[in-house]
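Every protein chain of the complex appears in place save one, which is left out.
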Amino acid sequence: MKVHEYQAKDIFAKYGIPVPQGRVAQSPGVARELAAGIGCPVMVKAQVHVGGRGKAGGIKMAKTLGEAEKLAGKILGMRIKGLQVRKVLIYRALEIKSEAYMGIVVDRHSQVPMVMVSAAGGVDIEEVARETPEKIHRLAVDPLFGLLPFQARELTFSIYEDPGIAAQAAKILMQLYRAFWECDASLMEINPLIVSDQNKLWALDAKFNVDDNALYRQPKIAEMRDLQAEIPEELMARGKGLSYVKLDGTVGCVVNGAGLAMGTMDLIKQRGGEPANFLDIGGSSSPEKVTAAMHILLRDTNVKVILFNIFGGITRCDDVANGLVTALGEMGKVDLPIVIRLTGTASREGREILKKANLLAVDSMAEVVEKAVQMAKV
Amino acid sequence: MKVHEYQAKDIFAKYGIPVPQGRVAQSPGVARELAAGIGCPVMVKAQVHVGGRGKAGGIKMAKTLGEAEKLAGKILGMRIKGLQVRKVLIYRALEIKSEAYMGIVVDRHSQVPMVMVSAAGGVDIEEVARETPEKIHRLAVDPLFGLLPFQARELTFSIYEDPGIAAQAAKILMQLYRAFWECDASLMEINPLIVSDQNKLWALDAKFNVDDNALYRQPKIAEMRDLQAEIPEELMARGKGLSYVKLDGTVGCVVNGAGLAMGTMDLIKQRGGEPANFLDIGGSSSPEKVTAAMHILLRDTNVKVILFNIFGGITRCDDVANGLVTALGEMGKVDLPIVIRLTGTASREGREILKKANLLAVDSMAEVVEKAVQMAKV
Amino acid sequence: MSILVDDQTRVVVQGITGRDGAFHAQQMAQYGTKVVAGVTPGKGGQSMADIPIYNFVQEAVDQEGANTSVIYVPHSFADDAICEAAEAGCQLIVCITEGIPTLEMVRVMQYLSAGQARLIGPNCPGIITPGKAKVGIMPGQIVKAGRVGVVSRSGTLTYEVVYQLTLAGIGQSTCIGLGGDPIIGTRFVDTLELFEADPETDVVVLIGEIGGTDEEEAAEYISQHVTKPVVAFIAGLTAPPGKRMGHAGAIISGGSGTAREKIAALEAAGIPVAAKPEDIVGLVKEAIK
Partner (left out) sequence: MSILVDDQTRVVVQGITGRDGAFHAQQMAQYGTKVVAGVTPGKGGQSMADIPIYNFVQEAVDQEGANTSVIYVPHSFADDAICEAAEAGCQLIVCITEGIPTLEMVRVMQYLSAGQARLIGPNCPGIITPGKAKVGIMPGQIVKAGRVGVVSRSGTLTYEVVYQLTLAGIGQSTCIGLGGDPIIGTRFVDTLELFEADPETDVVVLIGEIGGTDEEEAAEYISQHVTKPVVAFIAGLTAPPGKRMGHAGAIISGGSGTAREKIAALEAAGIPVAAKPEDIVGLVKEAIK
């Protein structure tokens, strides 16, 4: 789960990481008021869950209150990479002497948190990582001891010449690591970490992704989820324990298992079709999940055919069949063709159920995909 | 540092360990009011920093409000092992089906926290440890992982037959460990941990000693220190960075280093004298510390002679000499004889300073102790 | 021989009284696996379908000779279950449970690093050695004894591939689902080492997916240490970058982890990569020749 910059900054502030004082506005008028309270010049910054906000015109400096109101009006309602901007963060603009980068992720290779710092912050850090990886200093942290102060200093002394600034940065890095660990983050970043004209460090931007598996033990962070900032179908899916990602094709897919779902999508594409979505109904699927999956797919008007690809394991084919029959019963008439593949645990029982409802299931994945692609072309 | 039972129970309650609801009274009238609020029968329990309160008559049950007031009146003002009772804890009396023991200390041998549980709680657990050590189940905890839930269960299932009670106890033990670690405890104990008539567990007593070295990072616990419950001279000493323990003899000692101080006391005793105190002025001793030490010793009317035994290392003999001369100057006339031994770092300079003040120092510990013992006998 | 599980495997089921645990304990036993004990704290002394239940894994190890644990407990207890199994001396721990927080798994891996136990999973379908033992949730009827090793980060996609091999008459030595989480106990390179050393495995099928760099590391490892033929399939060519595809592990991060990169790495190491799952059968047949 992603949280907004302003929410991440609130968390950072709780951990003693210096962030410029700021607040969120949802209308130009409020933006003006906030700017008046903070004092111009201020930054007006779109709060959406995508990168590249600056390039898209979603980050602007306002020198006057009028400008703040005008810019907020322009940015609010703007669409960045398909997401509508509903909130802007207003905070005091600072003089910037230098921009650095600090980040922490869990490294899948070493299986521990990896801390990264670079003097080349502010710009596209991924490009720095690709082009000049030696400019990024990394440390795999022993999670049983956490980031030790001397290790934090070693990292920050390597990117700052001034020992006073390096010492400030080491403290920030220690706190960032503590926040990362205590908040079950999967990613935390400060980019840029700036040195102001008064030689003080500030986290000018803040990025914080939370491990979805840990939300049950991070109730305060779970509450930060901005439902408005999410795609309604993905939200519905999560509510039912499904994993759904909308795409642009015409073949709606209902699959159990992420790997098989991706394999199905790949095969649709290879056979000349376009998948309309990724949808994993997961293991232990109840009939309710199947019903929910149907409802979600039918909201997508691009969908021309619905493909079920179920390989029973922990998922029972009879559960899926029951779910499908129930869903069709509840929905009344469904105009779209449905093609079904059932194999594995309780597949015989599943087929019996479908047969009674006049639905036919095939046995092979290749066959069901072939059928679906042809039907979508009609 | 020790905290009172009622303070320890407050901390335990914060960690979700069930403690009987209770409050502290400093007068019989308040005790009666509290008892009325809680409902009789209530326990009336002396809050002093010593063991054996029950045997000394400091723990009583009151069946009526009148009895609560009367008992509180009796216990308040009582002396237990030399300490005056100034507070009583009032809490609801519970039916007791069984009494167990739970405790955690840092084990010096394995250098990790050691968790101990026993079904034989309530009585003198130290006797159990001596007589039937097999009745105490121990676990050395890996501090990097903390006490793991299955380990806590293994311990509590070994002392409770009922799985429901054992599971409750495991949760309490987990929380006790968390409290121990987070509060920098040197000792935490629940004795007895009782099973009530409703098969619920309660921490009926609570003991919690804090590591003095950690008080700087445990400000809330440091605030719990009950200055009234401490010996004034020991309090003064701590305020000046000295370590002082009052004893009953006549030879007042000022020594640098705990080992040498104990060695000095032992030698006084061997030579037929009695040490009046343990007093370690520590390393890096400033003149102020020596002055403070003199003031503290002079409050003890038993003291007939003051013995300085200083072996300079990190402590400089000239600092000690200056301190002594300054102290004598400030105090005006000191009637007691002072015998001094100075050796080690800057001892020549120290002797010069003393000489100018008409004080003589000897070189050997045996000599200075011999002198002091003889003078104390006069 | 085969790898990891066989007829010497003696399984203790952690969480045997839960819905999934109870069902799959019986499924495993019906397949012929020696399911010697179950564990549910507080239910020690009871039994389930003739399987004795204990309060602790240690008891199952001491009294029933369990050497392998399979875990079906809820996600907030699973980390503790893994540690308990390791501490009790289980050599192999298969964690089916999904939804364990990543940083909890970071701690668990540190805990395991001090001991000898091997963890498969979490969030995995488990292991099956056809005709000998099934530990986990893989459907037993789709496998067939033979000499092809199958290893995968996916669940049902593995079944798909195994099923097609079986339909084509190609049996398997052992099939392993490693799990799709960012932090897993056993990775491709670990199983490749085991398959390479196993005299009953002739070919290895490796089924990867987007996210992480385990497939790239496998490619590197194969080119240096594996003499047996390996064929591969990678799922997720159509996955859009940055989108979460169900598995926490299936996030394309930064400049690496895409299906295209993984396929390129494998092909550069001389490993044939199937364009679609059904092509795997043909590649395996070719490799056996």
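Residue numbering begins at 1 within each chain, and the chains themselves are lettered A, B and C in the order written.
By definition in this document, a contact is a pair of C-beta atoms (placed from the backbone, for glycine too) under 8 Å apart; a residue touches a chain by one contact, two chains touch by 3 or more.
Being a predicted model, the structure only gives us computed values, none of them experimental.
Colleague: Which visible chains touch the chain that is not shown?
Modeller: Result for the missing chain's touching partners among shown chains: A, B.
Colleague: For the chain not shown, which residue from B:26, B:243, B:326 or B:374 touches it across the whole complex?
Modeller: B:243
Colleague: Please pick, from A:164, A:232 or A:272, the residue that touches the omitted chain in the full complex.
Modeller: A:164
Colleague: Return the single residue from B:126, B:161 or B:335 that touches the missing chain.
Modeller: B:126
Colleague: Contacts of chain A with the missing chain: which residues?
Modeller: 144-145, 148-151, 153-154, 157, 163-164, 166-167
Colleague: Suppose we count only contacts with the excluded chain; which residues of chain B make the list?
Modeller: These residues of chain B touch the chain that is not shown: 105-106, 108-109, 111-113, 126, 129-130, 142-144, 181, 184, 186, 211-214, 216-217, 243, 245, 247, 255-263, 265-270, 275, 278, 280, 282-284, 311-315, 343-345, 365-366.
Criterion: only the chains that are shown with their structure count from here on.
Colleague: Taking each chain's centre as the mean of its CA atoms, how far is chain A from chain C in angstrom?
Modeller: Measuring from centre to centre gives 28 Å for this pair.
Colleague: Centre to centre, by mean C-alpha position, how many angstrom separate chain A and chain B?
Modeller: Here the centre of chain B sits 54 Å away from the centre of chain A.
Colleague: Touching two or more other chains, which residues of chain C qualify?
Modeller: Residues 107, 110.
Colleague: Could you list which residues of chain B touch at least two other chains?
Modeller: In chain B, 144-145 touch at least two other chains.
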